[in-house]
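Shown here: the complex without one of its protein chains, the others still in place.
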Amino acid sequence: MAKQAHRLTVNGREHDVYAEPSRSLLEVVRDELRLTGSKEGCGTGDCGACTMLVDGRVVTSCLVLWPEAEGREVRTIEGLAEGSALHPLQRAFVEHGAVQCGFCIPGMILAGVATLERTPHATREQIRDGIAGNLCRCTGYQKIVDAIESVAHASSNGEER
Amino acid sequence: MTTVEKPGAADPTTGRARYAAVGERQPRLEGVQKTTGRSVYAADVQLPGMLHARLVLSPHPHARITTLDASAALAHEGVVAVITADDLGRAARDGSNPARGASNRADALLADREAVFAGQPVAVVLGESYSAAEEGADLLNVEYEELPAVLDMEAAMEPDSPLARSPVSDIDHTEEDAHVTIDVKSEEAEGRPTNIASHVSFERGDLDAGFEQADLVVERSYRAALVHQGYIEPHATVADYDPASGDVSVWTSTQGQFHVRDTLMRLFKLPETKLRVIGCELGGGFGGKMIQSATIATACALLAERPVKLVFTRREDLLAATPTPGSVVRLKSGITKDGDVTALQATVIYDAGAFPGAPAAVGSLLISSFYRWPNLRTDGYEVLTNHVSVGAIRAPGIHNITHAMEQQMDEMARGVGLDPAEVRLRNAVRTGDPMASGKPFPAIGMVETIEAAAAHPIWQEREQARTRSTETTKVGVGLAVSGWLGGLQPASAELMLNSDGTVNAVVGAMDISGVNTSFAQIVAEELAIPVERVSVTTGDTRTAPYAGISAGSKTTITMGRALREAAIDMRQQMFSVAADQLEANAQDMELAEGEVRVAGSPEKALPFRRLASITTGFGSLYTPIVGKGAISARVQAPGFTAQLAELEVDTVSGNVTLKRWAIAQDAGYAINPLSVEGQMEGGTGMGIGIGLSEEYLFDEGGHLRNAGLLDYRMPTAADTPDIESLIVEVPSEEGPYGARGVGEPSITAGPAAIANAIYDALGVRVTEMPATPERILRALGRIAD
Partner (left out) sequence: MRHFDYARPASLAEAMEALRERGEGARPLGGGTDLLVQVKEGHRRPSALISLADVPELAGVHVDASGELRVGARATMQEIGDDATAQQRFSALADGASVVGSYQTRNMATIGGNVCNAAPSADTSPPLVVLGALAHVAGVNGERELPVQELWSGPGQTTLEPGEIVTSFVLPAPPAGAGSHYARHTPRKIMDIAVVGVASYVELDAGGVVQAARIALGAVAPTVVRAPQAEQALVGRALTEEAAAEAGRVAAGEARPISDVRGSASFRRYLVETMTRASVLRAAERARG
C-alpha cells in the first residue's frame, strides 16, 4: 500500500516523514523520528503510556494516525526539558520518589502538565482525575500525586514554575 | 555530608540506628533519565535489518493442531518466514527440539502439535515491517481438532477428570524458588497420571482434640481469581544472531538476565561465551517478567539469521504471558473464648494452568505458619487445567491465602467478641516459633507490625468512622496481616576506584525497585563519601558478575551485602596503600571526606583521587583498587505487613470507595525510606486492584473475555486513596544494617483488609475475590436470580 508524505512538527522541529498512513503517531515518532520516550503499554488507549500533547491537549498517540498530526504541534516527553533545565514536574517526580520502573512516567508527566494547565492550583482530587487515564503499577499513585501537588502548591504560592 | 559519631549508634531521639548515607531518603539515581524519556527499554532497541515478529495464538483451550499451512502467509509481501514448533530443532545447535514433549512453559516456546491453553503461541510470523508480519499472521491457516478442556480446578482433581495435557515430568520450580526459599519439597504426582501436579501437606498435634477445645469453630471456603501482574511494559525482546561469528545478543525485559542466559543456553545449546543477554531498563515485572519473549525471539533470530523484535501486544500479554493463579481455599479453624486459636484445617488449591509452576508449597506453608496453631493439617495442591499457565507475582500465592485466613481470623475474633487486632497479637508468631514445617522463624517483627497498625487512627477511630454511615452508604474499617519469607540466592558485585576519586559499582541484578540507589547508599556509607560520588551500573551477562533473579524481596538483602563486602574489600586495599605511603599502620587508618587518614592525625591523609592515580599510573608498584564482594545467604529476613482499609460501600450500586489506607510493614532497617515507601505503596495499589476489580473472566468454553486494559480493570489514580506508610524496623539477622526485603509483603494483606472492611460496613462476607459491585450486591441479597 502506498506510503504518504506529511510534515510533522514535534517539539518545535519539523520532520518530513514518508511512511504508510496506517501507522500510529506513536509508532512513527518512536520508529522513524527515534524519539522513544513515549511508550506503548496497550495500543488501545487504555493505559496512557503513549500520551502526547497535540496542540496542548493530551491524546493517546497509539490511537492517532500519524498523518492526522500534520499541521498540529506535537509535544513529547523529549520536548519538555529546556536543555539541562528540567520542567518543574520532571524535577518534582524525581525528588518525590514518584519514579519507579519509569515506563508510565513520560505519559504521566505530560498528563500532569495538562492537568496543571487546566487547573494550576489543582487539589489532590483534581490531580487524580487528571491522571486517571494513565495507569501506573509501581507507585499506588501516592508519590505521583505528591509530586504534581508540590508543583501546584509552588504555583499557588507565587513561585516560578 | 552528615557526620555521625559512630555509624550504627542509636539516635537518642528516635532510637533508630544512624548512619551517614544509608537510612536517608535518596531520590533514584536514574530518575532524571526516566523523566526525560532517555532510559532505554527493550522495545526501544532498533537494529539495522531488524525483522518484526507477530504471534499466532491458539483460539482453543485444548486442541490438536491438524493443519498448519503457511503458504498464503509466505506469499504475502514483506513476510520473511513462518516459524512453528517443528522448526525449533533447527534453532538448537545440537538439533534437539526444546518444545517437543516439553513439561515446562519456558521450554514450550510454541505449541507442539497440541495447544493446551487458549492464547498459547502456535506460530510466529516474521516480516520486514510490523504490518507485514501482522498481515501474514492473518493469512496463516491453522486448523484444530478441539479436545475436552479442563477448566475447573476442583473438578480437575477428581480421579475421572480428563487430563489437561500429557503427563508431566521434570517440573521446573525456578520461579517459585526465585521468590522464596523453603525447606519443603512437594511430592510430584506418581502412578496414574492426574491433573494434580504436586501436593504438599503439613501436620501438627491432634486436630480433633484441637477442635474439641474450641469454643467457636468457623468453616468457610474462599475463592480468588486469576490475576495479571499488570506491569505497564509488555514483554519485549530484540534478539540478534550473527551467523559468521556465532554471537547471539539478546536485549530483553526481564527480572533476571542470567536466568535468561542460562535458559537460552539450555534450550538452544549456545555456548555462554557466544551469548550476551542485556537486561534493559525494566518497565515493571512484579514476578511476571522472566523469559516469555526472549526464548521465542531468540529462536526466530537463530532461524532467520537476522535481528528480530518481538513485543507482546497487551492482548497477548494477558493471554499468553504468565499471570498468577486463581485459587480455592477451604478453612476450618477453632478459637477459645479467651482468644486462643486451637486448630486449623486448611486445603489450598491453586489453578496452575497448563504447565506446573503454582506456589502450592509456600501457600500451604504460610497459611498455617503465621499464627501459633497447636494443631493443624494443611494440604496444598497445584492443579493443571487448560487455563493459561501461571507464574509468580509479588509474594506468589500469598494474597490468595491471606484473603482466606485473615477473613477467618476476623470472623473468629468477632465471633467470640474480641478485638480482631488483639486476637492477632495474642496468636502471632514470634522469633523462634516453628513454622508449619517445624523450621523456626528467624528474627521477625510480626507483633511490632500489628501493634503499629493497631495504634493508627484508622483503627483507633473505627467506631466513629462507622457513625458516618447513612441509609445507603455504609462505612467500614478492616485490618489484615500477612507476610513473606523471601528468597535467598548468592550474589556478587565489583567496585572500581576512578581516577577522580569517585567509585563505580557493577552488578548483574536487574534494578526493579530502586535497588541500585540503595546500593550506592551502601557503598557511600562504607567508603564515607557522598552518594553522588558513587555510580551503579547494571552490566550485562558478559560484563557483570553473576546475580540471581530480582525477585523474592532478596535483591537488597543479598546484593546489598555483596556490595557492602566489596566496599570493605576496597577500603582494606586503600588502607594498605595509604599505610605504605603515609608510613603508618593499616589498622590506624580511617575514611573521612573522601580521604584515607591516619586516625588522630587528619593532616596525614591521602585523597581517593591520589590513591587512584598511584595505583594505576605507569610503573606503579601497587595494584589497581578493585573491590570484590561475593556472599552466600543462609538466613531469611521475613517481612510482615499489617494493613488498614477504611471504605464506604454504596449499598445501591455496590461500588466501594476507599477513603483511607495505612500500611505498616517491617523493613528491618530502611536503607532508603523513600523507596521502601514506594514498595509499600505500590504493593498496596496492586492489592487494591486484586481486592476490588481485577480478574480474568473466562467464558464457559475457557476463552478469556477481557484481554485488554479496559475490562481487565487495574485501579486508576481516581480509584486509589492516599496511602500512609508506617515503616517498622525490627532488624533482620542477615540483611545489611538489619534490612529486610520489602518488595513483596505489601501486596499480601490488602485484599483481605478490604474484605474485612466490607464485612464491617455491611455485616456480610464477600468470600470471592475481587469484591466487585455485583458480588457485593449478591452478598447483600439485592440481586434476585
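Each chain gets a letter, A and B, in the order it is written, and its residues are counted from 1.
As a working rule, a contact is a pair of C-beta atoms (placed from the backbone, for glycine too) under 8 Å apart; a residue touches a chain by one contact, two chains touch by 3 or more.
All of these numbers come straight from a predicted model, not from anything done at the bench.
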Task = Among B:Ala102, B:Val260, B:Ala584 or B:Leu777, single out the residue that touches the unshown chain.
result = B:Leu777
Remark   = The one of A:Gly45, A:Pro88, A:Gly102 or A:Gly140 in touch with the missing chain is A:Gly45
Which residue of B:Asp138, B:Glu305 or B:Asp338 touches the chain not shown here = B:Asp138
Ask   = Which one, B:Ile614, B:Ala718 or B:Leu762, makes contact with the chain that was left out?
value = B:Ala718
Key: Interface with the unshown chain - residue positions in chain A   = 1-2, 4, 20-24, 43-46, 48, 51, 54, 57-60, 63-65, 67-68, 70, 111, 114, 129-130, 132-134
Inquiry  = Contact with the hidden chain only, please: which chain B residues?
reply    = 131, 134-135, 138, 315, 652-653, 655, 692-693, 697, 705-706, 710-711, 713, 715-716, 718-719, 772-774, 777, 782-785
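Keep this in mind: only the chains that are shown with their structure count from here on.
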Residues of chain B touching chain A in the complex = 25, 27-28, 30-41, 43-44, 46, 129-131, 229-234, 281-286, 311, 313-314, 512-514, 674-675, 677-678, 681-686, 688, 708-710, 714, 716-718, 720, 722-723
Message = Looking at the complex, which residues from chain A come into contact with chain B?
response = 20, 22-23, 27, 30-31, 34-44, 46-47, 49, 76-78, 80-81, 86, 89-90, 93-97, 99-106, 109, 124, 127-129, 131-145
